[in-house]
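Shown next, in structure tokens, is the structure this report addresses.
The chains shown are only part of the set, and none of them has been moved.
Every chain is named by a letter (A, B, C and D) in the order it is written, and numbering of its residues begins at 1.
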């Protein structure tokens, strides 16, 4: 048999998309997505966790063959690696403490401190629309840290994708303190074209297979079946 | 005691150092077993004795570098206040007093103990400037004069590690002289010196004696002891086996041990 | 990596050609003089370094650099501020921590020992995290603190970063100072006491300078380690140069170029530190066999 | 919401068997210790050689060692390991391919131990250099005067005499090594820090797992301290009590 295809996952957990359990088994939406496309394309896939810091070099030095890691497709990144077509795209929301009333517009966030995860499309968006309108943008390494600081009162608002925010608002901590202030106005140029599978440049054969598989599972309903287990809205986006 | 047994009429002079019934134990080993000695101003007392007989330890007890296990020490009539330290031993009770008294006791160590991170001149001016509060310019002037006197002026900016043994010893003597001490404690001040320099140091010590400075010196050089001291103390096995003016000690020793000791040095 | 060569150590004292090692000359430093620096093998090394730099510039992608120059410069500033601030504060704490372990009364000794053990025994990230997300998020619960003049400071992240890094440096360095204090020859301290110096003066004039001097090589290493610990503050939103580079990596998905730049920046900073420490080390010549 | 914070802590998460994460944490600790011992030993060897090279080597040796200690200490370990592991194996494979051999696969563990050893070696070089300088020169001169070869003098006199000066620095390095093993996460190696993050991220019980890891690290430190104290007591024999 051929060598199995090594699929890189970020070793740091990112529920509900991908996280290991204590027995070392990976679970989450992206795990099921990966299994679906591998089955569809008749590929023999194994999950290979790699720390986020080393995931790109692991790809280029062929220690893994593709990355399923909630990577947003942006023009800047396309200069370095290749992406499949998007496989999900979520709206962007803003949350804030229940005690304060404002909405997710530049005017509403004026003078406020907004937390975002570093090096995400949200950071770029927040800088472009809110930062320029008089808000302070603070960068966090992880989403959880930003959420924590919002609960602790060090932030006035947090901007992130709707799924991450939804999970937080449903947690004990989130339920107590915060609420959704609304989704931001879309700007595809900044917010990008959704999340794609990361691939080595020039690996077109695999890219075609993956693209075909995504199309197929979208068409045959597999995609919606496993998505429903995790989300009560359409994660593929418009 | 020198004041009593010395030939010159010394009784009217003030006491410089008075040690009474001094004991020192290191664990089970009793190094000093009850020593009493009074040095009057201007006295030059040489302490002789075999290796390991406790000479260095005795000198170190005087300025409390070793805390005596028993007994008392008085400097210029001022007894060093002692207290029980709770462990069955003694301890000085007034730190400031000890510091004050020490600051006028010049000590020259057997192993020199120059401060390695300072040049020679810095070593010499350290105590005058930082303990006695002499101005730096004055201390340097005086220090340079002293270094010239011991023939080390060209080495003033060298670090101790780069000096010969004799040069280090002379630097240590200059350092002790720099504080213009009331009394000097020399632990083998000439062990690393050649005869010419021994002569010079002898001269320096003689000058100091004329200035009414008291001196206690541990030495192995009998000739030196004979020439410079007005009183000799022979230490053996932790007690003063015999003492007296040089003529008596070297000319007519009484104890067998001293006789043997003196004999071997001829 | 050219900064490496710049930091190259000149010949040590014992190896100096005879005409340079007079007693007087030993009081000078061993820093390179123009003539001593350009030896044939050094020229070769520099040529190698130059070709490496050339390859790096030629074969890799650097088009992103101008966009981030400003942020990188700011990041370097934050890194330096964090480094010097915490090292200075940490050292001030390390001296008593080292000292009481050598001479202190037993309760203080125990306290210092415990502090060192706990701080050195647990990851810095955990300490930072406990301080910021643990302790720091307790403060807002008290309206009194929230109203007070301290709140604008407590709300910021950097005080927690400074506190954690300072404690870490103090603990590691305290251990080093303990060894250094214990290593000063006893006779030299005795000589100081024999001249009537008070305990404080013995400490300030003899013990501390001697200990610091002999601890300098280790201190140098600890400072470089501290430089590399500063990136952890990025986890609590203090953006240093390391965080800027991580961000560049995540935005561009470039593998090596931003890291090489980071390496270069750290190299320059380290080279400066090494040179500075070597200068102080050589102020007092030591005779070594 | 329960008022008592203790009741909020789900101790079951620390159970040794899945779904508890206790076993995973312990396995992570063991991996950390293994790597630390490997890397530290390599570092000690490099450090001893480096210190002697720096003090007694020729001018070329000295310069090369200075570059080694400066570069390796300066460059963040993450960068080193990425360069060595990924770029290194990449180059190796290309070389092997052009020579007609198959691909080689350097294990992440070997690469990790190597990188940690090289880094520790640079720090240890400086620590030992300082310690050797602190040995009274006469001690080493006496060894030479009795005809000892440099290696014998090193083994019999210089190393034991410098040990008391080097121990505090070296024990610091050991403690740092045990935590530096976290680097190996980048090459996909599960040690204590990575599994802690995984456990915390999956369960959201950050405080619990970070503190648990802290306790494990602390336990390791305490055991290490005990050993270090034994070594130190032995090394300092002959030093007059202060």
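Assume contacts are C-beta pairs under 8 Å (C-beta built on N, C-alpha and C of every residue); 3 or more make two chains touch, one makes a residue touch a chain.
This structure is a prediction, so every number in the text was calculated from the model and none was measured.
S.K.: For the entire complex in this file, put down the subunit formula using the displayed labels.
M.R.: Every kind of chain, counted over the complete complex, yields A x1, B x2, C x1, D x1.
Definition applied: only the chains that are shown with their structure count from here on.
S.K.: Out of every possible chain pairing, which has the most C-beta contacts?
M.R.: C-D
S.K.: Nearest chain to the global Cα centroid?
M.R.: C
S.K.: Compared with subunit C, which chain's mean CA position is the farthest off?
M.R.: B
S.K.: Between subunit A and subunit D, what is the separation of their C-alpha centroids in Å?
M.R.: Centres of subunit A and subunit D (C-alpha means) sit 36 Å apart.
S.K.: How many angstrom lie between the centres of subunit B and subunit C, each centre taken as the mean Cα position?
M.R.: 46
S.K.: For subunit C, write out the residues touching at least two other chains, lowest number first.
M.R.: In subunit C, 133, 255-256, 286-287 touch at least two other chains.
S.K.: Give me the residue numbers in subunit B that touch at least two other chains, ranges are fine.
M.R.: Those would be 161.
S.K.: If each chain is a node and each touching pair an edge, is that a line, ring, star, complete or other?
M.R.: other
S.K.: Which pairs of chains touch each other in this structure?
M.R.: Applying the touch criterion to every chain pair yields A-C, A-D, B-C, C-D.
S.K.: If you look only at subunit B, which of its residues touch subunit C in the complex?
M.R.: 63, 65, 95-96, 99-105, 107, 109, 111-117, 119, 126-127, 130-131, 155, 157-159, 161-162, 179
S.K.: Of all residues in subunit D, which touch subunit A in the complex?
M.R.: Per the stated touch rule, the residues are 1, 18-21, 23-24, 78, 82, 85-87, 89-90, 93, 185-188, 194, 197-199, 201-202, 204, 206.
S.K.: Under the stated contact criterion, what part of subunit C meets subunit B in this complex?
M.R.: 23-24, 26-27, 185, 187-188, 190-199, 201, 205-206, 209-210, 213, 284-287
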